[in-house]
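Only one protein chain is missing from this complex, and each of the others stays in its spot.
Right after this comes chain A.
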Amino acid sequence: MSFLKPQTHIEKGDIVILYLSVNSMHAIEAVPTILNKKGETIPHIFQTPYGSLKVESIIGVKYGSRVELSKGWAHVLQPNPELWTQTLPHRTQIIYTPDISMILHQLEVRPGAVVVESGTGSGSLSHFFLRALKPTGHLHTFDFHDLRATQARDEFRKHGLESFVTVYHRDVCNLGFTSELDGRADAVFLDLPAPDLAVPHAFKALKLSGGRFCSFSPCIEQSQRCINALSKLGFNEICSMEVLQQENVVKTRTVPVIDLEFLKQPKSSSSEATKTPKELKKYLTSSNPQVLPGHTGFLTFATLPPNIAKT
């Protein structure tokens, strides 16, 4: 349930983020028992590098608390789309927070918005759409992979979001977004291998009063074909961009400052001239990591202006 609204304490059935360190986070379900492979009910024990956690013990605990593991400790955080994106079970490639933020901004998603998305994939982006449009809007998300659609539907239900989303199992390039959605969408988002094939369907799904469109694609050729399709149908404000986020790693560095001045003087005659202690200076620094994400995808945005005849 814990995705619906801010909550102070862990309730039974919540998804909880077990935070061990920046590089180690896990999403766990706060249930006292689980079924093992043989179908028997067993206590829910979660294993970490710092020992095990008896999951029952965290129910009722305040979010943000420290919890003891058998060989250490961790923090329990309430999940949200950012943390979920970092811990979710990957069923496909997913989109991450920096691109997603730009998508939400450019598509002008806010409570009440009706958004059409394809493909659902692992639901990373869907969770952000849902947070932004609930409780008065609706997300219609499409994937032609049956299992992914089913898993996404289950996840949204577990997360308490099912009343704001409809998951469709459907090939949108060939079949479109269903005629019920004609003229209903404020925004359409595509993350598909052939977005250009879905553009005419996006055009139909957008409201007569106009709306916003976005396609995310790893390759520039996909964007080119997509833009071609968009211009033919009368979309305007077409623009493409890349957004990459850089981490700045903060470190205090202690650097020695060496003295070279004494070299100008002849060796001190007095034998007691000992080495002066090296001077050390402390600096608060930041630097980018050795390896950074260099490419995620090209984001193409467009506007469907109002009152374009859709025959």
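Going forward, contacts are C-beta pairs under 8 Å (C-beta built on N, C-alpha and C of every residue); 3 or more make two chains touch, one makes a residue touch a chain; residues count from 1.
Keep this in mind: contacts and distances are computed from a predicted model.
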item	value
From "ADP-ribosylation factor 3", "N(6)-L-threonylcarbamoyladenine synthase", "DNA repair protein RAD51 homolog 3" or "tRNA (adenine(58)-N(1))-methyltransferase non-catalytic subunit TRM6", the hidden chain's UniProt protein name	"tRNA (adenine(58)-N(1))-methyltransferase non-catalytic subunit TRM6"
Full-complex contact with the absent chain, from A:11, A:108, A:154 or A:279	A:108
Among A:13, A:49, A:72 or A:135, residue touching the chain not depicted	A:135
Identified contact with the non-displayed chain, of A:63, A:144 or A:189	A:63
Of A:11, A:154 or A:242, the residue in touch with the unshown chain	A:242
Touch residues of chain A, complete complex, unshown partner	4-6, 8, 19, 22, 62-66, 75-78, 80-82, 97-98, 100-102, 104-106, 108, 110-112, 128, 131-132, 134-136, 186, 209-210, 220, 223-224, 227-228, 239-248, 250, 252, 284-286, 298, 300, 305-308
